[in-house]
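Heads up: the structure comes next, in structure tokens.
Note that one protein chain is taken out, while the other chains of the complex remain in position.
The letters A, B and C name the chains in turn, as written, and every chain counts its residues from 1.
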Amino acid sequence: MREPWEAVAGARVFDLAQPMSTGMPQSPNHPPFRMLLERRHGDVVRADGGSAANEIIVTGGHVGTHVDALAHVSHAGLLHGGREAAALQSHRGLSALGIDAFVPYVGRGVLLDVAAVHGVATLPAGYEVTPEDLDRAAAGLDIGPGEAVLVGTGWSRRWPEPEVFTGQSHGAPGPGVAAGRWLADLNPRLVGAETIAFEHVAPGRGHATLPVHRLLLVEEGINIVETMRLDELLDSGVREFLLVVNPLPVVGASGSPVRPLAVAR
Amino acid sequence: MREPWEAVAGARVFDLAQPMSTGMPQSPNHPPFRMLLERRHGDVVRADGGSAANEIIVTGGHVGTHVDALAHVSHAGLLHGGREAAALQSHRGLSALGIDAFVPYVGRGVLLDVAAVHGVATLPAGYEVTPEDLDRAAAGLDIGPGEAVLVGTGWSRRWPEPEVFTGQSHGAPGPGVAAGRWLADLNPRLVGAETIAFEHVAPGRGHATLPVHRLLLVEEGINIVETMRLDELLDSGVREFLLVVNPLPVVGASGSPVRPLAVAR
Amino acid sequence: MREPWEAVAGARVFDLAQPMSTGMPQSPNHPPFRMLLERRHGDVVRADGGSAANEIIVTGGHVGTHVDALAHVSHAGLLHGGREAAALQSHRGLSALGIDAFVPYVGRGVLLDVAAVHGVATLPAGYEVTPEDLDRAAAGLDIGPGEAVLVGTGWSRRWPEPEVFTGQSHGAPGPGVAAGRWLADLNPRLVGAETIAFEHVAPGRGHATLPVHRLLLVEEGINIVETMRLDELLDSGVREFLLVVNPLPVVGASGSPVRPLAVAR
Partner (left out) sequence: MREPWEAVAGARVFDLAQPMSTGMPQSPNHPPFRMLLERRHGDVVRADGGSAANEIIVTGGHVGTHVDALAHVSHAGLLHGGREAAALQSHRGLSALGIDAFVPYVGRGVLLDVAAVHGVATLPAGYEVTPEDLDRAAAGLDIGPGEAVLVGTGWSRRWPEPEVFTGQSHGAPGPGVAAGRWLADLNPRLVGAETIAFEHVAPGRGHATLPVHRLLLVEEGINIVETMRLDELLDSGVREFLLVVNPLPVVGASGSPVRPLAVAR
């Protein structure tokens, strides 16, 4: 029986995270990312000629490629499982269902290429992904319960255009409620996509409501990975892979940046 | 031929990161970690009854379990490969050898249990790990070039005692220069351990000099993972595993928090 | 009739703020102060040869010399005036009684030198200031309602010793409840002192309860200025002055750093 490391030897590793830098596109609802050096080489030189650089990083938990914890969203005051949000939140964060409760995912992932269904590299700004789209994109792919399902729209190709990427004025492509239901019915462990919010964002509407978040996080207990960089994976033709999703264990946070990896031969 | 996800099905996944929370032990040289909620559930309630929590995270790049980029340390003004540090650093961080230049590691890892060599669960505060220790801990383990080598001291068991863990007064166990040389001679892709600095820290000496950092990062180009949580892996008896080390792609940073995973059957 | 600027011409201006720098003494309850340069001169050079430095500042509102807003403390869920705290707090901060509701103070201040009452430059760590101390220190000073009253203990002389200054183990000198009552009966606009908390902090007890905060902020509606640097003013013999207290107008904050000035001829 082959060992796990033998099974990945020589495999291709896809980096599914967007690079994090000051000024990168992100939701205006969250603290803006900023990284800056504190010490530079030469500021402090040790007796032996050594010197070290370091930095400060300020970020939100829902900034860059990130995982939404189940506690991120509530409905009528209740989190997933009917737990009362007010009783769980304090200066220490969320005492249950936070990102520290997310068990790192190491398992099969599939990519549903909805852009390809429509014969394009990138879906248009306000496009609503439908159950029919997902049916067609999933043709030939078995998806078992507890697996990870990524929905490809090609939107990560717009990352270099912050105004466009954030979708503030023209919207962003994503699953509507019907597509969210289609996904939930697969009983996946998690879902993921390229946009800032795993939602269909109509032009000019912003994040007025987040119905798919409610469905997945609150009702179904399915985590969401957002702002993924899927362009290389889409271009590769790889649709099945070993997926690793291991957000930082920030105790009590409602989300965390993550660097997901897809491993495929 | 088995697919990568089949090879990990049913495997045990070890979470090798310490939990990140305000007040956790860290080096006083780096910006202190702090996470606090900004919005709590109920602060903003959307028209449909939905509400969301979010947070701000302030941290250093060398805080919690983290990876040192090659650009973290210089010697006599030069980084690895003889590159001049001064020419590479700016408000944008380090334009080369930063943590964004670290290719995510997905490969074999081995754990050298030096504590077990001495018949203890945790090595004493100021203990210097020697080449002989490593020889004995590595007995029976093949280690190939480009692999990852973790050195177990049991120090992650002291995490709940910040005064002790940081080693400010009593030091911390770790490899001296001779052990560092032993490791470098294996040509590993990266090394890792449980303490804040991958060094032998003698009592009361602090991080006056960092000779093993110089050896590994500057001279040899080998990344270091620090503040790993290895206690469960040590206790498990597992000494070979698939290791995932995927720090956040923070452009220009000298290091980044990470949640390493070990996967073993 | 003389104009205000004529009245201060040639006057001595006392700077009553402690310098703010990374590592300075502060309460462990609050986010630690940190300032670091982002851009340095030379990082970006404009076409004409100009360059600019800038920085990031991370701080708590109760760090360094600062003013406590009335909304800082509640009792049994109620703020000053019986307002329910829960109804006023959100991601936007405190919608009433925050530091932005503090009208800048420009008026008479008096300094009660309690250290001098005891013939010392600095009172001992756990000393409780009593009404008798204040009576003696106030001898010969008229204090009208709406004025500012500073209580001198000499503690700002301990600023260079963070372990001592914070009083975590040995306590800090300050008014007990009886002295707090004595002060409140003057109906001052604000009070101020040199320690981190305007309280008598007994050795080893920390800030388990804050009875004087409750009395002044919640019951009486009197603002508190903490961590003032009064040593020069104490040494000068000046006991009456024009005092300026103008915290930053941080909307919704429970406190803000401030640089108070005393102007005297």
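Going forward, a residue touches a chain if its C-beta (ideal position, glycine included) is under 8 Å from a C-beta of that chain, and two chains touch if they have at least 3 such contacts.
All values reported here derive from a predicted model rather than from experimental measurement.
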item	value
Among shown chains, those touching the left-out chain	A, B, C
Sites on subunit C contacted by the missing partner chain, in the whole complex	1-9, 11, 13, 15, 17-22, 29-31, 35-42, 46-62, 64, 71-77, 79, 85-86, 89, 91-94, 100, 103-104, 106-109, 208-211, 213-214, 240-244, 246-259, 261, 263-265
Those residues of subunit B which, in the complete complex, touch the missing chain	34, 36-38, 40, 56, 58
Subunit A residues touching the omitted chain (full complex)	31-32, 34, 36, 38-40, 43-44, 58, 90-92
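Just so it is clear, only the chains that are shown with their structure count from here on.
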item	value
Relative orientation of copies subunit A and subunit C, as a Cα rotation angle in degrees, nearest 5	180
Fraction-based call for subunit B against subunit A, same above half, different below	same
Length of the line joining the C-alpha centres of subunit B and subunit C, rounded to whole Å	42
Centre-to-centre distance between subunit C and subunit A (centres being mean Cα positions), rounded to whole Å	45
Where subunit B touches two or more other chains at once, by residue number	31, 36, 38-40, 58, 91-92
